[in-house]
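Read the structure below first, then the notes.
Only a single protein chain was left out; the remaining protein chains are all shown in position.
Now for chain A:
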């Protein structure tokens, strides 16, 4: 197969020198005191896939934004190959120039108009405004040819809002190809995909590279870098610290390069589960869409165990989380907390009942950005121990915050600093300090490490395992399969607002979980129900 041969060639750069498609030299960008990019050199060849690996804040996105003209570099040059293959400088700070030079970008958050069809989204902006007739048939033919060539299919005749996330991403890729992109940049492309969709994406990228496209994708996941790239450039703290051929690179080595030190993987030790802390029996939550709906869920969580809830984003995990956070009330079914049936569903009750809550969106729900670290630590108990006769006990709040800062190694200017100044990892540590304070019997963690760097992830995993060790029951809702497998004693899957039975982690592998996440198990409804009964029967009473 031609595609495979091309990739083999690219892995071993010396054997087949390829024309350069894009060249970055000495890119430097400063934001105030922060050096976001520090003299970065990168070369991207036609027909290869380059992974840009780095933690949050390593400067990956800044670099891509400079490339695409959203930011202007303080120093350095970007050169792109023109039609004849000569490298010409790219005018800085102009997205239009980047587009014209054949750079296509697929953003992490898609830039599609949901009410328009895929076809309209793709042709939007490519046609002169004053032409009366649109050449729709022509565009459709061209897109059909593009789809056939790249091996990707998507229905372009329906509104984008009705497409799945994976399909929308394909529309974005087609949008770039339609504009004759020679260089395709993807920012965290797999963040929203199922494992199967990710594989599909990478096979599309491989086919495109085989046709001579230069592709770069940004990632902080080692697994997909290993699976999907020919070459990997590692960024850390704004600098390029390494560049390797993917084939010869060691994962632990790459992780250490990315973080700047060796990262010890967390170890979960066997622990017999204790009494039931949470039970859902036929619990349903009403909601207008899949995201906020939960259909008749059964789940038992015992003391000292972590139950992972895996699933693709938007399949009802939010409804489950909101129910346990006290933000949604069930339409049907019974919720039992430590043996007592829960009758009141509001956040205050959940806090009072001793549920440690880690919300999915730390900026939106987890913290009030403009308020201080101390205020955010105290906010859940502000009407409890942190007030006297309605007046705030500032000193008690500051003392609690200092304790949390010390215990969790939170890097911040001090308890009085607005929490929005903290990095994502440190903000999450504040939220976790708040959630774990007072040794809650049940912890509900929704996407606790989303978007965090490797160091912060390890720290948060350690904290959750520590809480498990002292006997907390933990519901871990996560889209990150590595995380689910690393932490969970049992794993359930959410697909189409249905919660599967929680099976022992040892009996599952990624393939099976991937199938369940794609909702395929749900199509054999009866078989699944029997499976659930079976699983329940196997669990110790």
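By definition in this document, a residue touches a chain if its C-beta (ideal position, glycine included) is under 8 Å from a C-beta of that chain, and two chains touch if they have at least 3 such contacts; residues count from 1.
One rule holds for everything that comes next: contacts and distances are computed from a predicted model.
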Original post:
One chain is missing here; what is its name in UniProt, given the choices "G-D-S-L family lipolytic protein", "Tryptophan synthase beta chain", "nitrile hydratase" or "ABC transporter permease"?
Top reply: "ABC transporter permease"
Subject >> Touch criterion as defined above, residue of A:175, A:357 or A:468 at the omitted chain >> reply: A:357
Subject >> Residue among A:35, A:227, A:379 or A:396 that touches the chain left out of view >> reply: A:379
Original post:
Which one touches the absent chain: A:33, A:272 or A:339?
Top reply: A:33
Original post:
Considering the whole complex, which of A:26, A:93 or A:504 touches the chain not shown?
Top reply: A:93
Subject >> chain A residues that touch the omitted chain in the full complex >> reply: 31-33, 72, 88-89, 91-94, 96-97, 100, 325-327, 346-348, 350-351, 357, 359, 361, 364-371, 375, 379-380, 382-383, 387, 390-392, 394, 418, 421
